[in-house]
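Pasting a structure here, questions to come.
Removed from the display is one protein chain of the complex; every other protein chain stays in position.
To keep things simple, chains are lettered A, B and C as they appear, and every chain counts its residues starting from 1.
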Amino acid sequence: MTTPDRPSLGVGLIGYAFMGAAHSHAWRTAPHFFDLPLRPELAVLAGRNRAAVTEAAARLGWASTETDWRRVLERDDVELVDVCTPGDTHAEIAIAALEAGKHVLCEKPLANTVAEAEAMAEAAARAAANGVRSMVGFTYRRVPAIGLARQLVAQGRLGEIRHVRAQYLQDWIADPAVPMSWRLEKDKAGSGALGDIGAHIVDLTQYITGQTLTGVSAMLETFVAERPLPTSTGKLGGVGGTETGQVTVDDAAIFLGRFTGGALATFEATRFALGRKNAIRIEVNGSAGSLAFDFEDMNVLHFFDGTEPAAVAGFRRIIVTEPEHPYVAAWWPAGHGLGYEHGFTHQVVDLVTAIGKGEDPTPSFADGLQVQRVLDAVERSAAANSTWTEIPA
Amino acid sequence: MTTPDRPSLGVGLIGYAFMGAAHSHAWRTAPHFFDLPLRPELAVLAGRNRAAVTEAAARLGWASTETDWRRVLERDDVELVDVCTPGDTHAEIAIAALEAGKHVLCEKPLANTVAEAEAMAEAAARAAANGVRSMVGFTYRRVPAIGLARQLVAQGRLGEIRHVRAQYLQDWIADPAVPMSWRLEKDKAGSGALGDIGAHIVDLTQYITGQTLTGVSAMLETFVAERPLPTSTGKLGGVGGTETGQVTVDDAAIFLGRFTGGALATFEATRFALGRKNAIRIEVNGSAGSLAFDFEDMNVLHFFDGTEPAAVAGFRRIIVTEPEHPYVAAWWPAGHGLGYEHGFTHQVVDLVTAIGKGEDPTPSFADGLQVQRVLDAVERSAAANSTWTEIPA
Amino acid sequence: MTTPDRPSLGVGLIGYAFMGAAHSHAWRTAPHFFDLPLRPELAVLAGRNRAAVTEAAARLGWASTETDWRRVLERDDVELVDVCTPGDTHAEIAIAALEAGKHVLCEKPLANTVAEAEAMAEAAARAAANGVRSMVGFTYRRVPAIGLARQLVAQGRLGEIRHVRAQYLQDWIADPAVPMSWRLEKDKAGSGALGDIGAHIVDLTQYITGQTLTGVSAMLETFVAERPLPTSTGKLGGVGGTETGQVTVDDAAIFLGRFTGGALATFEATRFALGRKNAIRIEVNGSAGSLAFDFEDMNVLHFFDGTEPAAVAGFRRIIVTEPEHPYVAAWWPAGHGLGYEHGFTHQVVDLVTAIGKGEDPTPSFADGLQVQRVLDAVERSAAANSTWTEIPA
Partner (left out) sequence: MTTPDRPSLGVGLIGYAFMGAAHSHAWRTAPHFFDLPLRPELAVLAGRNRAAVTEAAARLGWASTETDWRRVLERDDVELVDVCTPGDTHAEIAIAALEAGKHVLCEKPLANTVAEAEAMAEAAARAAANGVRSMVGFTYRRVPAIGLARQLVAQGRLGEIRHVRAQYLQDWIADPAVPMSWRLEKDKAGSGALGDIGAHIVDLTQYITGQTLTGVSAMLETFVAERPLPTSTGKLGGVGGTETGQVTVDDAAIFLGRFTGGALATFEATRFALGRKNAIRIEVNGSAGSLAFDFEDMNVLHFFDGTEPAAVAGFRRIIVTEPEHPYVAAWWPAGHGLGYEHGFTHQVVDLVTAIGKGEDPTPSFADGLQVQRVLDAVERSAAANSTWTEIPA
C-alpha cells in the first residue's frame, strides 16, 4: 500500500465515459493495494459539458473540473494528464501536455493515423529527455495471465515460435438496430473493430512473443453500412430513432501476418461474432511449448509443456491467482479471481512506479506508433487486394 | 453513483486482515458505481495493536483508529459496525453494537456455536424493532451468476428440485508444512473447513433453491493433526518453525442432506483438494432444468433447459456480464468480467439500500443462525456414526 | 491383429439387448485390431424368443442360435459363455457354465444379492482350480483414460489419497412419462441406479485408487414411484400406455464412504440429473497430485501435478489418444478419439489374453462380490437412518 508520507502525484483526467470511469477506479484503488512511490491525487476531471463533467467528477471522485482541457495543462496541481477521449483528439492533447511538462497516459489506439502517432512519439522522445514520461494504455498487458504468458516465452519454455492465432470477438453491433455512435465514425474513431479491438491483439501478441509483425495480408468488411441515429445515449450507444447515418468504419478485420522470428499469424477482430462478448483469444505454438488464453476466462492461462513425456502431456489450466503470478500478491489469497478493471489498476501501478524510479514506462508512445503502423498496413493491404504489405521497422 | 447530497453513514470496522481489506475496498468503491441512499464514511478502524491498526487505517482508507472495539460503539460518527474478527468474538461485539443502536454487518459464520448465534439472532430481532439493521456476510450470494441461478429457480425454470451437489474445494493446507493459524484452532474458529467454507455452500444452496436443509448425515476428518507453529505471519499463515501445535478443527467435511422440497444433496468442504484453489461448485437438477456453477469461472452460469427439443438441448454457458444480470449494469459493458471482491461491494450496496429504505436486509442473523444449526447438525452426526440428524426448523 | 493360425475360442452369448449388441461388436472387432492368443468364434446366440434371437443372430453376426441357455452349455463348440441377461439370472447361468467347464464373462452387477454373488465367487474359485476363467464386466475400467488414472496412482504421482468424489449422472427417466422396464423392477434388476450405474463408480474408484471401501453412510430415493406400463419396446423402455406399474427400485443413491487408506469419499448415482446423459465423473485428490475424469469427455484425463512450481501448476488436460496410453496403440494415430464401445473390445482383449496365458483375468467374480457387498451396505445404511455401515473385508 502507499504510505501517506509519499509525495503526491496530481492527476488530470480528460474524458469521463467508459474509459474515464475505468481509469478513475484505477487511480482511486491502486494506492490501497500497492506500494507506490508517489501518492496519486485525483486533482481534476475535464469535459466540455459543465453539468455532465460536474456530475461525473462527483461520481468518480475527482476534486475539481475543467471544461477546456487546455486549462488542465496549465494547472500546477496536475503533474500527469490521462487522456481518455476519442482517438481524433489524442495527438493534440497528448503533445500539448508533454510540451507542458506533464507526464501522459494516453488511451489506445495512440492516434487515428500514422502521421499523428509519429508526431506523438517524437513529442514523447523529446519530453523523455526532460524526465517527462509517457505511456499508451494497452491495459490487457496487465492481466496476470498475459504477464505469465510473456514470462514463459521469455524463459524459453515455448522454444521457437511457429504459430500465433489471435481473435478479439465481440457482438455488440451484430444487431443492425444498434444505433450510430462515435465509434462507428471514421473521423472520430479512425477505424472500427480494427483500431478499437484489433489494436489490442496486435499489441498483446507482440508483447507475449517479444517480437513484432513484419507484414500483413488483410481484409476489412462493413456488414451493416447504415444505422439509426441515436435518440438517447448509453454506455455504448443508446437507442436508435428513425433517421439513419452512415457507418464509415470496418465492422470486422481479418489478416494474416508474420512475426520477426518467422512465425505465421492469423488475426481477427470483429463486433459481429454473435455470442462472444469480449473474447480475446490468443494462442501461441512454439517448438517446445504452447499457450492459449481467452479473456472470457481471464484468470486462466493454458500451457502445454512439450518436454513432458507424451503419456502425461496436456494443456495445463493454470489458474493465475497465485502470489507467484504477476500483480496477484497484492490482492487476495490464491484462487480469488480478478476482474476486468484490475488491468487498469495495474497500469497505474506500473506507470507511477516508473515515474517514481525516473524510468520510461512501457508500452511507450513508440510502441503505440508501431501498432499504428500495423493497423495502417492492414488498411493498405485490404485496399490493395489483400496483397502482402510490409510494416516499416 | 451516490450523489454528494446523500446523508452520510458512518462506518466502524473491527478487524483488518483478509476480510477487513475486502470490506474496506467495498466501502470505498460502492458509492462510485451505485446510487446509494446513504453515503458511507469510513470513520474508524479498530484493532488491538496500535501500530498495526494505524498502518492498516492509512492503507485501507479509514479516517481514524481505535484499539478497543468498545470505543467504536461509543462514537457518534459511527452508525454501522462491520465485524471482521475471528468467529469467537462475533457474538460479544455484534450484540453490544446492536444494543448500542448501531447497524451491524457481521462476517460469517455468524458465530462459533448455536447458542451464540441464537443470542445474536435474538439481539438482532430486538434491534430491528427499533429500526436497527443487521446482516451476516455471505458475500457469495452477491456474485451475479449466483443471483441469476436463484432467479431461474424462482421463475420455475428448474421445476421441482431433485438433486443438489455442492463442493467448496481449496488446497491451501494440503501441505503438512503449512503452519498453524487461528483458522486451525477450534476455540477461535469454531470449526475448520466446515464453518469457514462449508457454511458458504450451505447458505448458497439454500439461497439458490429457496429451500432449507432438513437433516444431514456427515463425516469430518483431520488429515494433518499437528503442524509447525508460525514464526512469521502472512495472509493465510506465514512460515512454520520447529515447534508444533495441535490442529483442533476439521480439515474436511462431507455430508448428505435433504432439502425441504425432497431433493437429495451431497456436500463437501475441504482444504485438501490439491489443485483446487477456491472452487465453489454447485449443481442443481430439477424436473425441468439444471444449473451448474464453479467459482473458478465465476462469471459463468451453466443452465440446461429441459423443455428444449432433445436435438438442440444442452447446458448453456451463460456469461453473466450482461446489463440484464444482477448488479452488472453498474459496472462495465457486456463481457467485461467481475472479480472476487465485487461480491463485497454488492453486499455494501444491498445493506445500505436496505438501511436507506428502512427494511431488514438479508441474509439476516436468523439466516445465519439457521446455517449454524446445519453446521451443528453436521458435527453431531459426524460424532454419532454418521446417523441422520435432523435440523431444527 | 489375430493371425489365422491362432486356435479358436468358441463363444456363446446369452442375451441380445443393449449389452448383447455391445458384446457382439467387441467379439467381432477385437481380433482385427489386437493380437489375441485365441481367435474368437461367434458360435451361438441364446434367447427365449426364437424369432427374435434368429433376427439378432443375423444382425449381430452369430453363427447359430439356441432358445434355452442350457443348450449353450452343452455345446462342444462353446468354450466361453458370455452372460448379458438381467441380473436375476446371472447366478444360475454363470454357475452352471463354470460347472460345465466353460469360461464365463458376466455382465455387472455380478448378481442381485450378496448371497448369489458369494455362490458365484465360490463357483469361480472352484473352476479356476481347473483352469476355467471368469470375469465380471466392469468395462469402464478399459477406457484408456481410466487406465492412465490407475497408472498414475500406482506410480505414486498422487501421493496419499485424501478425497474421492464420484458421480454417475443420467437423466433418462427424469420424465415421469418414461414407462416401466425391467430395470425398474427389483426382482429383475436387484436395485435401480445403485446397481446399474452406482456399481460402476464403486468399481472404478476402487480400481483407480487400488483401495477398497471400508464403510458407507447412505440414502436412497425413488422420485417417481408409479409409471405407465410400456405398450411397445425400445432400447431403454419404449412408449408408455395408460396402465401403470410400481417402480420398486431406487431412482437415485447417494452415499459417503471411506477407503482403506483413509480417504473420504462421496458417491452419487442417479437417473434424474437432467441434462447429464452418461456423466461418469471421478475426482481423486492426493497429497502429491489430483485427477479428474468425466465420461462426457471420455478421451481426456485431467491431472494436477502438485510437485510443479505454483506459478505453472495447473490441471493438465491429457488427451488420452497417444500410443503410450493403454490400448491406444492398436487403434488410430494420436488425437483420434475412441468411443463408448471400445471399452467392450478391450474387455475381450484382456479376457482372451488371460485365457491364452492361463491366468485369471480381472475384475474377478470375487471383485464383483466385493462390489456387491458395497451395494448391500449402501442399502442397509439407507434403511437404518444412514448410519455408518461397515463393509465386510
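Simple rule for what comes next: contacts are C-beta pairs under 8 Å (C-beta built on N, C-alpha and C of every residue); 3 or more make two chains touch, one makes a residue touch a chain.
On a predicted model such as this, the values are computed, not experimentally measured, just so you know.
S.K.: Could you tell me which of B:Gly101, B:Gly210, B:Gly241 or B:Gly314 touches the chain that is not displayed?
M.R.: B:Gly314
S.K.: Which is it among C:Ala149, C:Leu338, C:Val352 or C:Ile391 that touches the chain not included here?
M.R.: C:Leu338
S.K.: I'm checking contacts with the chain that's been left out. Which of C:Gly61, C:Gly156, C:Gly210 or C:Gly241 qualifies?
M.R.: With C:Gly61, C:Gly156, C:Gly210 or C:Gly241 as choices, the missing chain is touched by C:Gly61.
S.K.: List the subunit B residues touching the unshown chain?
M.R.: 148, 152, 301-303, 305, 309-319, 322-325
S.K.: For subunit C, which residues reach the chain that was dropped from this view?
M.R.: Spelled out for subunit C, the touching residues are 1-4, 18, 22, 24-25, 28-29, 32, 58-61, 170, 172, 235-236, 276-279, 295-298, 300, 319, 321-322, 331-342.
S.K.: What residues on subunit A make contact with the chain left out of this view?
M.R.: Residues touching the hidden chain, for subunit A, are 162-163, 165, 167, 169, 171, 174, 217-219, 221, 223, 252, 254-256, 258, 262, 264-266, 268, 270, 272-276, 285-290, 304, 306, 313-315, 385-388.
Criterion: only the chains that are shown with their structure count from here on.
S.K.: Closest chain to the protein's overall Cα mean, using per-chain Cα means, please.
M.R.: Per-chain C-alpha centroids ranked by distance to the global centroid put B first.
S.K.: If you average the Cα atoms of subunit A and of subunit B to get two centres, how far apart are those centres in Å?
M.R.: Averaging C-alpha atoms per chain gives centres 35 Å apart.
S.K.: Taking the mean of the C-alpha atoms as each chain's centre, how many Å separate subunit A from subunit C?
M.R.: 54
S.K.: So how far apart, in whole Å, are subunit B and subunit C when each is placed at the average of its C-alpha atoms?
M.R.: Once rounded, the distance between the two centres reads 42 Å.
S.K.: By the touch rule stated above, which residues of subunit B touch at least two different other chains?
M.R.: 276 - these are the residues of subunit B that touch more than one other chain.
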